[in-house]
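Here the complex is missing a single protein chain, while all its other protein chains stay put.
Coming up: chain A.
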Amino acid sequence: MIETGRINKSQVSFIMLPTIIATAILSIPSIDAKFAGHDMWMTPIIGSLNGFLTVFIVWKLHKLYPNQTPIQYFEKIIGKYAGKLMGLIFVLFYIQVSGIIIREYTDFLKTEVMPQTPGIVLAISLLFTAALAVRGGLEVIARTAVICTTLYMSTLSVLLLLIKDIDLSYLLPFMENGFIPVLKGAFVHQSWFSEFFLLAFLLPFLKNQNGSLKAGIKTVFLVMVDLIIVNFFILTILGMTAANKFYPVYSIIKSISFLGFFQNFEIAVTASWVLGSFVKITVFLYAASIALAQLFRLNNYQIIVYPLSLVILHFSYWDIPRFATLTNFIYKVLPFYLVTFQTIIPLLLLIIALLRKRWGENFS
């Protein structure tokens, strides 16, 4: 066994929450406002359907191949060579996506908080800390996640101070242009929810396998509620100007002014978002490291964490020369890209696995 640490179900929830939300609240709301307009508050509900589906696929695969990570069972499902190839593609996928996450995070900090600081410094400091946590093993990741996620989620409660500023009339007109715009917004959301596929790298290391599906479903639900709250506040405070802002959530937090002296929360919130991004990047880095180590049958994955981090750092700059490229990528490519790898391919593999089980192993 490459990973000796064992975690429990609530730790899995703590790990997965920021894994979806951390970049979802940075990148999605403005795209959502562009597509769904006044109906943007309900897009996470429809988007989350894919989260439930992905969790179910992962759980089903996990039941068929207990104590194995995707890299191991790919070989069992589609044969040795095809399985290896698929594993390699997944490793590359996670490396690239991690690079993009790092870039989203550094771009946010650079535009809003630290314009003078070179982005690479922000990226290295985050990646290095994440690499240390990943080298510590899954238990370390889980324990840091419990602390970081608690802090991360608690700062989002400052949104409640905005209740006096909301204008509910922005929820109208309801479904002005029919249901299609809502679906378009939901499509972006569902791709983020597909990141629940990362559960596949965590489930084999659960202490107690019972109820893992329920824990996953609960997490998807929590993420959905959280994104609805965020979208609701953005819509009722910024109205349609949200579409024109890169970081609408940051913008509304900046506008908090409660009783004249509860002000300037944005720095505290940004600090907690760094923690959220840290958990997210840790999980991605962990998945990529475990996957790569198992692909080449290494005895431990710790030795490849640093080199892998360096590669991810390159991917956060490679081919992203300017913010417009990143925004276009997030808004035109990423929704299709994420869902293909994390929901559609696993779904196909699950179907193949189920068929194999039914007809026996004899035809391979």
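Quick note on the criterion: a contact is a pair of C-beta atoms (placed from the backbone, for glycine too) under 8 Å apart; a residue touches a chain by one contact, two chains touch by 3 or more; residues count from 1.
Keep this in mind: contacts and distances are computed from a predicted model.
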item: Identity of the absent chain, which is to be given by its UniProt protein name, from "Putative alpha-E superfamily protein", "Nitrite/sulfite reductase", "Ger(X)C family spore germination protein" or "Cytochrome B"; value: "Ger(X)C family spore germination protein"
item: Hidden-chain contact residue, picked from the options A:L122, A:V230 or A:I345; value: A:L122
item: From A:L64, A:V113 or A:L183, residue that would touch the chain that is not displayed; value: A:V113
item: Contacts of chain A with the absent chain, listed as residue ranges; value: 111-118, 121-122, 124-125, 128, 169, 172-173, 176, 237-241, 244, 251, 254-255, 257, 264
